[in-house]
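Missing here: one protein chain of the complex. Every other protein chain is in place.
Chain IDs A, B and C follow the sequence of writing; residue 1 opens each chain.
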Amino acid sequence: MTDEPLTVGVLGYRFMGRAHANAMARLPMFFPDAPEVERHTLVGRDEEALAEAADRLGFTHTATDWADAIEAVDVFYNLGPNHVHVEPSVAALEAGVPVLCEKPLAPTLEGAERMRDAAADAGVPAGCAFNYRFVPALQHARNLIADGELGEIRQVRGRYLQDWLVDPEAPWAWRMDADLAGSGALGDLGAHSIDLAGFLVGDRVGEIDHVSGHLETFVEERPVLDGEGDVEAYRDVTVDDAFSAQVAYESGAMGTFEASRFATGHKNDHTIEVHGSTGSLRFSLERLNELEVLREGDRGYETVLVTDESDPYVDHWWPPGHVLGWEHTFVHENYEFLSSVSTGTSFEPSFEQGYAVQRVMDAIQRSDERGEWVSL
Amino acid sequence: MTDEPLTVGVLGYRFMGRAHANAMARLPMFFPDAPEVERHTLVGRDEEALAEAADRLGFTHTATDWADAIEAVDVFYNLGPNHVHVEPSVAALEAGVPVLCEKPLAPTLEGAERMRDAAADAGVPAGCAFNYRFVPALQHARNLIADGELGEIRQVRGRYLQDWLVDPEAPWAWRMDADLAGSGALGDLGAHSIDLAGFLVGDRVGEIDHVSGHLETFVEERPVLDGEGDVEAYRDVTVDDAFSAQVAYESGAMGTFEASRFATGHKNDHTIEVHGSTGSLRFSLERLNELEVLREGDRGYETVLVTDESDPYVDHWWPPGHVLGWEHTFVHENYEFLSSVSTGTSFEPSFEQGYAVQRVMDAIQRSDERGEWVSL
Amino acid sequence: MTDEPLTVGVLGYRFMGRAHANAMARLPMFFPDAPEVERHTLVGRDEEALAEAADRLGFTHTATDWADAIEAVDVFYNLGPNHVHVEPSVAALEAGVPVLCEKPLAPTLEGAERMRDAAADAGVPAGCAFNYRFVPALQHARNLIADGELGEIRQVRGRYLQDWLVDPEAPWAWRMDADLAGSGALGDLGAHSIDLAGFLVGDRVGEIDHVSGHLETFVEERPVLDGEGDVEAYRDVTVDDAFSAQVAYESGAMGTFEASRFATGHKNDHTIEVHGSTGSLRFSLERLNELEVLREGDRGYETVLVTDESDPYVDHWWPPGHVLGWEHTFVHENYEFLSSVSTGTSFEPSFEQGYAVQRVMDAIQRSDERGEWVSL
Partner (left out) sequence: MTDEPLTVGVLGYRFMGRAHANAMARLPMFFPDAPEVERHTLVGRDEEALAEAADRLGFTHTATDWADAIEAVDVFYNLGPNHVHVEPSVAALEAGVPVLCEKPLAPTLEGAERMRDAAADAGVPAGCAFNYRFVPALQHARNLIADGELGEIRQVRGRYLQDWLVDPEAPWAWRMDADLAGSGALGDLGAHSIDLAGFLVGDRVGEIDHVSGHLETFVEERPVLDGEGDVEAYRDVTVDDAFSAQVAYESGAMGTFEASRFATGHKNDHTIEVHGSTGSLRFSLERLNELEVLREGDRGYETVLVTDESDPYVDHWWPPGHVLGWEHTFVHENYEFLSSVSTGTSFEPSFEQGYAVQRVMDAIQRSDERGEWVSL
């Protein structure tokens, strides 16, 4: 740990680029013990847009080649589309540069394996940015489960519903292409649920032992728009619009997962539910300050507003009842990741854990293709 | 249709016996156009308990042999445990006596097939008592879907959670035995969800084409209690404590089903959710007067209290906002069934439909055993 | 207590007549220790409608003069409009006939006083039918408060919202006339809240010491319809469409009450909330099986489904999670009242308590007229 600020290079300046840039910008005021950070190099292809983004997001440099950025910085954030996760991340790790990569880790299991191996060899923090682990209510949930408040875990249920593709004329995008994205609702949304379930109950139920998956594509092709917004062609949708999965954990616990981009009326509805022998809990991302908890002796779920000073991360923010938003998960995640980089300690969720999620997703896809359960 | 009251014989005088006896008793005041009914013969084995029950439930006769009852009555209600569904129901139908049988139709697919065939041959009403079809909110839901308010149906989700077996020392009962019950949570709870999904969206999505199932037994044996309530032995649990299933409908729509007797804190939590291309809806049995509906142009679910005069069956009861209970579903069901008997018209849910549910359950069980999807 | 059934005479055969007739009809099956009851004489003015109602509601006799009914029966139910509460109830009591009278006790404080005095002189049960006291969840709430689970009671909040008058062309009815009804939303709805608050916390906070009231009439006149449904005239609305009140209890606790017939979208939304020094609770009539409770050490409200065998009255009905409806409150109320009659014990809510509510309502009206707080 030196007195120099950590220089961070970031690939990607759209949605995730803004979320992480904002997170870094907020650390000094709310997490004064976080390492000092310089938003150093922003990486993208369109120079004009890139310059504008760098200015707005507070980066001092830009680069159109990620390799240049990796050379120039202490830490590399890979926030690009899935198909650019592997090469830059591996290159950074091979150069000894810690990496925080957005989820899912890679479009293919092979890619994820390369990333995991590179992380293992590099010995620097390599994080897969499952940001929902950093929701205070979910860290509180994990603590309750770890403390045995729910007893023996029997059932887990993850569900992530969105509706942005419900219109059959919604335009084609890289997220609908198997080569670029790997999968659809499964990798984009389901990855979160699978990781979160592991985070919450993994210590109690062990690994997923075998899975059964079901993927569907409801709209087979979508318009590609030209510069004027007119349809210039139709392109195949080669990923799932929705998926479901059943899983058996090593302990005998059961799980079900489901995600959809066609759940009309649901914008960002990620719910997770856990039943144990002495208690249960429920969480919904659209009410992310709340956790519903039922413990031994309770007759119903208690709706807990997880905004007390004693709740995870909350003492950094506002008094009880002054709710946090979605973006705060990124602040917490950046705080933990950058602290790990600064102190040389390990960070979770790691590439290893990102790879574990990828294995499950891969098994779900194979199960769907084969029409049978697949063991992991 | 004659002026004589219909005489009804009822096998079973516990939970379901009371629910149906109460339903019949309430018809004259609230459904004055229902056929007149005499609660005629109550059937059971324990003569003392039977006599007491007959007195309380308003039956004029008792019988310890169901065959005697069938001879004596116009209509036969089979409300016994699953393993006594087949013989008496078939015998009644062969005698030309209409039958209302509790769900699931039979412990085995073969038994259900016999019942279905007997019903087809008899040509009298033969109903499988899926009472949740008679919740006003769910009939309203079905109407909305039939009217196209939700557009093309894409996803269905049924979940039935209870927790009465969460204590590993909860005593053994016939519902935990494969020979007597056929299955556990699947047949007891899942049957309701599968039938209800068909009722709501079947016209839109067609039959279930193939299924994948997952059954688990969390507690392998349970105490058998003697007369003093002391444990005299332990007996194997040979049915599922919980199940999940994925289904593909003919139309390409997806479904997931789940039920549990181990969902700590959930007493009778039967939920069903449907997503279509232009709308969605949600229902929970524990709030059975409410339906959450989202239609084209809506931004969120509307919580509708389905207690208006124009809602199904509600004009028979109380003014808007004066909520109904669980038992009212039985009144509506008895009204429809007895009216069918009286007028000689067909009744739904029929044995044919009960058999269809049984086929799905059988496929779920076989899928679980084989570790592969099973086609229907 | 004799072996003869209690004969009951009932004035009124519409909404309340049906609710109480149904309640009496259900006692034998669910409350076998209730006294045997004969629905004896139904009283009304329109002979044809009366005969039809008597047939449907199971009465063996009819009378067009309530005095005849009182002579003929053991028990008298006064379920007529408010302006016929006083004379028949007083006459019955003077004849030594127990009375159950619908709420509010009378249209005026003077009338209520006469009824209270007649009840005191008669020495037979005289009940004011505040049926919400018999909701299992509310009896459970009262028990929690009595057991000190909420500590020292600080604040009470009652609110009863309906919307059946929101249309300015909704026709005139007796409930809108000061002479016939006494008051509007105040007496029809507010009376329930005021009584319920007393039932729940009265032992803890004492009587209401002084009140401040606010009454408004939003639509000043309404159409009177002729037989064809055409408007034949307009008649003044002389009662409140909505009211609010602030109250101070003897203990220093505060209360607020509010009711409306103009709360668009609310059908029968009666809520009550209590805050104590160590806990809080909330109840809504539209979800009458639920109670939200927060106790010492809890971080949020626990949503309790009050349908366990150990909950008030529930062991008479169905297993946990099988919800009751609005009408069950009348069964419980009739059970208690008729048992009191049969055993000669006192019944609550009594005329004395109905009078106490009337005093509060009268003070609220006077406060509104005078523009000042009124002491009780």
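By our rule, a residue touches a chain if its C-beta (ideal position, glycine included) is under 8 Å from a C-beta of that chain, and two chains touch if they have at least 3 such contacts.
In this text, all values refer to a predicted model and were calculated from it rather than measured experimentally.
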item: Residue touching the undisplayed chain, where the options are A:L11, A:V43, A:L57 or A:L215; value: A:L57
item: Residue among C:M29, C:A120 or C:V166 that touches the chain left out of view; value: C:V166
item: Which residue of C:F59, C:Y301 or C:F351 touches the chain not shown here; value: C:Y301
item: Contact footprint on chain C, counting only the chain that is left out; value: 150-151, 154-155, 157, 161, 166, 168, 210, 212, 214, 216, 218, 242, 244-246, 248, 252, 254, 256, 258, 260, 262-266, 275-280, 294, 298-301, 371-373
item: Chain A residues touching the omitted chain (full complex); value: 15, 18-19, 21-22, 25-26, 28-30, 32, 56-58, 162, 164, 266-269, 285-289, 305, 307, 317-328
item: Touching residues (missing chain, whole complex) on chain B; value: 294, 298-305, 308
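As a working rule, only the chains that are shown with their structure count from here on.
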item: Separation of mean Cα positions, chain B and chain A [Å, integer]; value: 41
item: Chain A-chain C separation of Cα centroids, rounded to whole Å; value: 55
item: Where chain B touches two or more other chains at once, by residue number; value: 266
